[in-house]
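I have a structure here, written as structure tokens, and I will follow up with some questions on it.
The other protein chains are all here in position, but one chain of the complex has been omitted.
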């Protein structure tokens, strides 16, 4: 059933296959009056784009987004915003050999079983190429959140393989091709990627995404908690296998006396909760972590079956990232932005001037 | 905004405060013809219920659920099912002292800031008592999934504090008060809980929930992926701070050649993916893990503020679990069941007899 | 699939069969801080209630609504509001004869075919009794709209059979059992009803429902236009077969020069549009008309079939209204209120302080 939409009031719907004619997106519910041009989205699209560094796939797509509607004389009109990115680099021939083969770790088998028919070119709809439209839509949300509420969203690589990044210098993130906030770790990352390329293998990654200056009050208990919706939106990114809010799985070994964030007249003393209490933003930084699996598109031969159920050996040639986590940094930002934007509008809708003590958002 | 509903076709909407008159639930979209009585829900409600063992809170609620509609002559009719549990044990006096205080680690502060008004008795809507209705609705989903498709869902405690449970003997889970699948760890868990009670402190927990015999094909890419919706439903449970599918955060250190689950004519060789590929169930066991924070309702004094912004010392007396993770076992099962049920109906809706190769679910 | 919910941000979900244990409703999304007691709903419930006048069915249900959650210390808290009405007058024996018969003009046949199982007692879920919960939820919306925005919603009988009511004296509507705004037509209505009772027959009706002081700007083009959503909510009332906005079907014979409502600095000169332009409220009165079919529960014998497909003669005894249109007056008000409330919250969510010229709602 219809699963290509995310959000309730700020609603993003996408289409597009890896090797189809184009990718597209409709943003429905963007408030009117926001200054918006293609350039506002292009920066993040370029950050996500393959071929921008030697560490990522060499497939080159300019990923130029066009605004087709919803913007008039430079500002949003409140009507639905149509976005389009044409696919210009479609090397379909690269993929013809996997037409009847289910690559291990890919969605080939499940798409085939679910739909009975499958666009096998480059993974079709299951390709990470789909995320370009998330980044475009997320850029609109990011701009609104920043401009109207001062909310800032930023993600970074916090681990790749066994290289853990513990020091966070925000100014470093955009200074290297890994979105690594610790300059001293860049060499180790570089070395790891080189090694993997040589071996034809890939590696997982952990990202952290943070939103600052989020007002208190966002989130709709009990099912549409802010953290539950963040988990949904981050887990919907290709290759993500885990999501944490705040201390995440570390809480398993924590005591209540250690975990609870005490409050003082000056504010919270700690942020173990990651900015969400009872499903509602607390005004602290929203902090989430996500784990991305190593891509299965590798040249190390793997065992699998074809449509006839016969054993085949699979080697995925083509242009692929040894670590898809790197390019997921702007995607994680986009998904968090879309979720926060949606909750901002939802909160605003329900909370009127009736209750006198409510701080206005 | 409206956040008390989960699911699209199998839709569960709940109401109820910890110390209000009653908890209630509407299940909309349950297929007709399913044999259903209160007894089908009571078993899981009893598993979740406080006061059932010495390890959980001594608050005693019979938690007797009544079916008010949607069932006729013992079977579901396809119309909405109304469920009700009356609150019989409302000791409001226990909570009057926190009327103007924001307990650290609780939702008091965020509810107050969001709504400007708050039912402070026992946490009101933010109380874990709300989850009783999830369990009741989940039991309906579990029965349908089992009866019509043979799907079985079971959860267990996989870690509490530093006590890790590595051996899984499914027959042990219901044999002890911890839902622990390893009989040899029960003493260590017992000792830990006793220690915490003496110290007036609490501890976090990790649960694992597994669904067996799930057909291949459930999940709606790209946003309503099965794993994304599972992440949403599990993260919506009180106190959950992290969700993993399959290997979860372990993938950060895995190689692609290690993670990808190879296939043979007899099936998958491993299940690192946790039963989901490209957002669609693969036919393997669905495996998810969740981390629950230690409850903040402890007697160790904590620092906080009141509505006037003044510093106060908080000691949460009353009847509380040292480890809320224990009681979350049936809740995790219920949420996974609701999500699978919803996706089963969604898949069935879209996938017709047009594509001839599609296996029928 | 799940069809028992209406609204996006002000979301009403109901359950309950005619002769089940109870009717219930969850209102999700009601803003916090609204003073609310059972009495606020009881007035409209009494207006809808059967047995209140000699013109309607003699079935007597006190229809006492209970608030089970979402209200604390007399005001709404922003959490979901649970409502319950217990069924006290369940004469199931009256209906046992129709267990295997499909009454003509009723939903017996379609429910049976759709679900394969059916609560035949009094029509089960398809009974007009279900509308009691709409009235209760509508009363909450009416109160909010009135108190916060001064919006007033009122319906009246505009035609029954061939008795047309052209004069509208708002003060007369509640002065007679027909909700007739023209006192001079009450005798004719009374005579018609007496005649129908004697003949064991029934008659259709036309209602008009008006909302005053609606702010300009409500409605979300292009599909969720305000008028489209009003059409949906009014057509969802039992027995409704037609809905008009403003001049409705009269527009077929109108010229553009006649229909368009010209504007002056003082406002619109006419209101042919019924208060909606391009799917958005214009600030004029919202005016809608609805046609209700004559009830099929009559004692004039009718031809039909039973479950075995054999011809049977049907005479519907029991306590029934000769004109269901009368009791639909508060239901029409409730449905318009729910729809306006939902659109008010939706508009408020999307429209921020970005566009400087936007009048604030």
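Chains here go by letter, A, B and C, matching the order in which they are written, and residues are numbered from 1 within each.
Rule of thumb we're sticking to: a contact is a pair of C-beta atoms (placed from the backbone, for glycine too) under 8 Å apart; a residue touches a chain by one contact, two chains touch by 3 or more.
These numbers were taken from a predicted model, which means no experiment stands behind them.
Only one of C:36, C:67 or C:280 touches the absent chain when the whole complex is considered: C:280.
Think of the hidden chain as still there; on chain B it touches residues 8-9, 29-34, 75, 78-79, 144, 147-148, 221, 345-346, 348-356, 358. Although one chain is hidden here, its contacts on chain A can still be listed: residues 1-5, 7-11, 13-17, 20-24, 26, 28-29, 32-33, 66-70, 72, 75-82, 84, 114-119, 124-125, 345, 349. By the touch criterion stated above, the residues of chain C touching the omitted chain are 1-6, 8-9, 14, 102, 104-107, 109-117, 125-126, 130, 159-162, 196, 201-206, 216-225, 227-236, 238, 240-265, 269, 272-274, 277-283, 291-298, 300, 302-305, 309-311, 346-347, 349-351, 355-359.
Simple rule for what comes next: only the chains that are shown with their structure count from here on.
In this assembly, the chain whose C-alpha centre lies farthest from chain B is C. Inter-chain spacing, taken between the CA centroids of chain A and chain B, is 26 Å. Chain A and chain C have centres, each the mean of its CA atoms, that are 44 Å apart. Computed centre separation for the pair chain B/chain C is 38 angstrom, with centres defined by C-alpha atoms. The set of chain C residues that touch two or more partner chains comprises 8-9, 29, 32-33, 75, 78-79, 345, 349.
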